[in-house]
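Take a look at this one; I'll ask things after.
Apart from one protein chain that is not included, each protein chain of the complex appears where it belongs.
Presenting chain A:
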Amino acid sequence: MNNVNSDGILTIKNLSKSFGGIKAVNDLSFSITEGHIHAVIGPNGAGKSTVFNLITGVFMPDNGEVRFKNRNITSMRTDHVAKAGISRTFQNIRLFPEMTVFETVLMGTYLITGGKVFPALFLTKNFRNNEKAAKERVEEILHFVGLWDMRDEYAAKLSYGNQRRVEIARALAMNPQLLLLDEPTAGMNPQETKELMDLFSLVNKQGITILIIAHDMNLVNVLSDQITVINFGEKLAEGPPKMIHNHPAVIEAYMGRAEANA
């Protein structure tokens, strides 16, 4: 059952988490190969976001293990997980209300500038170099995601699709090795969805592994190398998109039993 490939960049083993009496994630195991776009799909309430929160240390798992690049990161604090090289976006976009696009993305460079106080007070050479490097990095990323022309706009004022871009840019500013995207195209129109998908494959081509949550199968079919389907916190199926498409358990979860038989 749990024949998990432990060479993956991120490996989850027998992960469980209950809230009250409800098992949000139940004995879940899967592994992500470095360089892949890996999708976790499932109906609403299947426990997908909980998996993200368990990986990033927002919740503590009741059981199980999370390994990132062969390092045990189970129950690690959220900021330490980020430092280890995992960066994420949120299902409900979380931007800072009073910042411009540039400032928002600059926030993501904390791990570059380090956030030390004394160098800032004495304007040491190291501090100035770091600040300069951070700003250059932001410029580079804003060009990359196509937001450079909007750098001085308030992030919260942009269209929904562009707000998501800002969030992704902020996540990229951290120089992550693994990017977690939680329902990045929820609420987007088809045009925005397509543009974001193009952006994701571009990010992936830069060598960043992506773990993406979605409940839209068509989206992940095009994009992902590997799909894990979960329902009620348990793994239903795993494999490349083609295989998942025809998997009876998946069809049942999505369409219901009656239609599956019909």
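Keep in mind that, in the parts below, a contact is a pair of C-beta atoms (placed from the backbone, for glycine too) under 8 Å apart; a residue touches a chain by one contact, two chains touch by 3 or more; residues count from 1.
Here is the rule we use: contacts and distances are computed from a predicted model.
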Name per UniProt, for the chain absent here [options: "Probable septum site-determining protein MinC", "Galactitol-specific PTS system IIB component", "Amino acid/amide ABC transporter membrane protein 2 (HAAT family)" or "Cell division protein FtsX"]: "Amino acid/amide ABC transporter membrane protein 2 (HAAT family)"
Options A:I41, A:A82 or A:L196, residue touching the unrepresented chain: A:A82
Chain not shown: contacting residue from A:V58, A:A186, A:M217 or A:A249: A:V58
Of A:I73, A:A134, A:L147 or A:L181, the residue in touch with the unshown chain: A:A134
Chain A residues that touch the omitted chain in the full complex: 56, 58, 77-79, 82-83, 87-88, 90, 94-99, 103, 106-117, 120-121, 123, 127, 130-131, 134, 152-154, 156-157, 170, 174
